[in-house]
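Let me give you the structure first, and then I'll get to my questions.
Excluded from the complex is one protein chain; the other protein chains are retained at their positions.
After this line comes chain A, so read on.
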Amino acid sequence: MYEGPVQDLIEELGRLPGVGPKSAQRIAFHLLGSDPADVARLQDALQRVKDGVVFCDVCGNVSEQERCRICRDARRDPASVCVVEEPKDVLAIERTREFKGRYHVLGGALDPLSGIGPDQLRIRELLTRIGEQEVTEVIIATDPNTEGEATATYLVRMLRDFPGLTVTRLASGLPMGGDLEFADELTLGRAFSGRRTV
């Protein structure tokens, strides 16, 4: 145990995801030894993230203005909407540079254990959006785990009544650069059932 402010800082840092007690201690002492200007910049960044960040009115992604950069971008196809759980998933898909449509961030997945149902997610907003705008394809890109799969199934049920709307789910299967022999049975089984004609 350290005394006073240093221990407080270690405890606060230790609450962050992915930071254990040792890392928290290391970061705390790094901050203690660093230039006041650096600390001020960090302080400032923390302050701004709580004050300045808003969520995009349309897609729910983190944004600086009422509408996020992607929703403002006229080159992005508004007819194609990719549904993801979190803002970080938008970033992951953006890095591929494959997708030219727009996004819809749900803000999580169905998770009754944590008290998250459809009303806690931005599902109603999605339905309104599809009803009002010219959306022709919805790509469901929730995580391939228990909660993500349940969310996908739920979305499919809600979306099947829209006429002329194509609903797709991201393929799951073998990772690129991987070896077939090292794939686990579940992944390989999925890849098999989702095989395509070439």
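Heads up, the rule we're going with is that contacts are C-beta pairs under 8 Å (C-beta built on N, C-alpha and C of every residue); 3 or more make two chains touch, one makes a residue touch a chain; residues count from 1.
We take it that contacts and distances are computed from a predicted model.
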Name of the absent chain as recorded in UniProt (options "Stage V sporulation protein E", "RNA-binding protein KhpB", "DNA replication and repair protein RecF" or "Cysteine desulfuration protein SufE"): "DNA replication and repair protein RecF"
Selected from A:G33, A:G52 or A:P112 as touching the chain missing from the view: A:P112
Hidden partner chain, touching residue among A:R15, A:R95, A:R157 or A:R196: A:R157
Positions on chain A contacted by the hidden chain, ascending: 110-113, 115, 117-119, 146-147, 149-150, 153-154, 157, 184-186
